[in-house]
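One structure is given here, and the rest of the page talks about it.
Note that one protein chain is taken out, while the other chains of the complex remain in position.
Going in written order, the chains are labelled A and B, and every chain counts its residues from 1.
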Amino acid sequence: MRTYLARKATIYALTFFVAVTLNWLIPRLMPGDPVQRMISRAGVQHPESIGPLVEYYENIFGLDLPVWQQYLNYWGSLLSGDLGVSIWLFPSPVEDVIARAVPFTLALMLPAILLSWVAGNWMGALAARRKWLDNTVLPASYLLTATPYMWLAILLVWGLGVVAGWFPVAGGYDFGLRPTMTWSFFLDLLHHWFLPFLSLFLVSLGGWAIGMRNLIIYELESDYANYLSALGAPQRLIRRYAFRNGLLPQITGLALQLGTVIGGALVTEVVFAYPGLGYLILQAVQNADYFLLQGALLFVVVGVLVANFVIDLVYVVVDPRTRTGLQGATA
Amino acid sequence: MTVPGPSPTTAPEEPPLPTVVDGPADTPVRPPARRNELLYFALRNPKVVGAMVVIVGLAVLGIVGPMLADHGPNEYAGPTMQPPSAEFWFGTTMFGQDVWVQFVAGLRSTFLVGILGSVVAGAVGMTVGFVAGFRGGWVDELLNMLTNVVLVIPGFVVLIVINMYLGVRSVPMQALYIGLFSWPWVARAVRAQTLSLRAREFVDLARLSGVPTRTIIVREVAPNMYSYLFMTFVLLFGGAILTAASLDFIGLGPTNAVSLGLMMNQAVQWSALHLGMWWWFIPPGLGITLLVGALYIMNVGLDEVFNPKLREM
Partner (left out) sequence: MSLRVDDLAVHYRTTRGDVKALDGVTFEIADGEIMGVAGESGCGKTTLGKALIRLEHRMKHVRGTVTLDGRTLPIADDHAMNAYRYDKVSLIPQYAMSAMNPTRKIGRMIRELVTSRGVAYESVQPELERRLRLVGLDEGVLARYPIELSGGMKQRVVMVLATLLDPSLLIGDEVTSALDVTSQKAVARALVEFRDREFVRSVVVVTHDISVLYQMADTILVMYAGRLAEKASATTVIDRPLHPYTKMLVGALPKVGERYDHARLSGIVGRPPSLLDPPTGCRFRERCPLAMAKCQEQPEFREVAPGHQVACWAVA
């Protein structure tokens, strides 16, 4: 088990290293003077800030320093928590801008991922039981999983928001309200949260259902399932074993799907103008706020790494094969 | 969301593809008879046939549609904000552009990005997977590290950063970028398959006779995996389309070409949702859903064709 976790930790450390390096490297691949380009492309609101900005960036980029020193400086500022200053929202530091957006994204993603995983697995298991269930659940799941995240979001906005008027279609909370710790504000938050959550939930659901259904069918054909049947064990017991064994690859699947779901959350937020990280990224792109974008990227990378590690820990707990010192099924 | 893959088997090794197709595992490859047999079953499988009809239909639309149009997708062809009519099958946009023409042009670039993206990802993933599985040792370890790193990095966000700085001017470039981030699961799956095939006698024989690695992979190992590789490409195709659509939707796609994602982007930006211009945003998303859905279902059907065990159920 220790080797398994150590291995994973190494990969994550390496990934972080690569991500940071990429982050540092990519802007320098732009032709011409990066600072001038950034400033000229940026949606700078206050002309008087250009001067200090140029100075600031040249400092940060350290273009007069040798490359390796620039690189080390970058690491230095990163590790001290300094992600730079936002161009678009000058002079707010990037960390603050991101910190405001993160809770919204987490509130959207975490329930959507977890609930769709649970519900999808349950649906998939159900589908594997009866032919008629299989024939309805499966095509529906394929359709859902083939749906682009933003299109379902669009449909929900239009259908339930504009046409039916049941839900608001933009923002995290009503524009007229100010954030307060009151019950009514919380309800308003929920009201705005529901459609984006539903959108993410539905699209992700399909994939889990299909995966679990396939896994259960596979488990039901396994030797141990056959043997239990030969010994007259009730289907109930066999199905329970099959389900539990099928969950294992689904846990690993969670980690693998993170990238996709993040992309999905991003575009969903864009459709709903939901003030999370995704919407922030879009605005950073539109306003050419490079620092904000890079800060957001790093943040997402760290989040993904942490999530991966948590999932690995859960997997170790849940699959006895990893604990006996042998390689787990998906190590 | 686990990507639907070939039928359930080696669930442990490749989560996105819960299974491994049992190719011509025990019998040596008898080319003519086998191929005809596969074709026979493929043409009789309702999923494969149905899906092919949809895919080919959309492809034809994408190829022929723009050619038959009298105006370009971005031209101002008629009155603005018109619902579908006999003249404008899919109505017009906020600016009077023909949505139908945009749609078929978008289909074209969608197919293009799908094919190119899947080819790039497939080529990289299969090369990495074959070499890692076949060579083993430190080569395997190294490639595994690489695969794992690329796997964990949230590719979509990195794509955004890349597109921001370096810009994407054309569909092939976009496909290249997408391909470079979608290959890890392919590498893993191919590696697992290669590992199991490597232990076979006919491969040992080839090695003993001094045939170079590259040749062994191409001539001995790969042919036993053709069906699996084909299905991998289908999945990559679908995945590339979805990724490209998302990138286009955020406005980071090639701006010189019309794409379905871009259509949705413009629809949302210009308040089509609030104005109820459903003809502008429903067709592009529907097109993608149908195409990708057909691809996935075709994959399921192909799995039944290639895997006799499923066929006889």
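We adopt the following convention: contacts are C-beta pairs under 8 Å (C-beta built on N, C-alpha and C of every residue); 3 or more make two chains touch, one makes a residue touch a chain.
Quick caveat, the model's predicted, so the values are computed rather than measured.
Novice: From the listed residues A:F17, A:W75 or A:Y227, report the one that touches the chain absent from this view.
Specialist: Per the contact definition at the top, the residue touching the missing chain is A:Y227.
Novice: One chain is left out of this view; which of A:L248, A:L277 or A:A296 touches it in the full complex?
Specialist: A:L248
Novice: If the hidden chain were put back, which residues of chain A would touch it?
Specialist: 222-224, 226-234, 236-237, 241, 244-245, 248, 319-321, 324, 326
What we mean here is this: only the chains that are shown with their structure count from here on.
Novice: Round to the nearest whole Å and give the separation of the Cα centres of chain A and chain B.
Specialist: 22
Novice: Touching residues of chain A toward chain B in the complex: what are they?
Specialist: It is residues 11-12, 14-15, 18-19, 22-23, 26-27, 29-30, 116, 120, 139, 142-143, 145-152, 154-155, 157-158, 161-163, 169, 203-208, 210-211, 214-215, 217-219, 221, 246, 248-250, 252-253, 255-264, 266-267, 270-271, 281-282, 285-286, 288, 290, 293-294, 296-297, 300-301, 304-305, 308, 329-330 of chain A that touch chain B.
Novice: Spell out the residues on chain B that touch chain A in their complex, using ranges where they run on.
Specialist: Residues of chain B touching chain A: 1-5, 7-9, 11-13, 15-16, 18-19, 145, 148-149, 151-158, 160-162, 164-166, 185, 238, 242-243, 245-246, 249-252, 261, 264, 267-268, 273-274, 276, 278, 281-282, 284-286, 288-290, 292-293, 295-297, 300.
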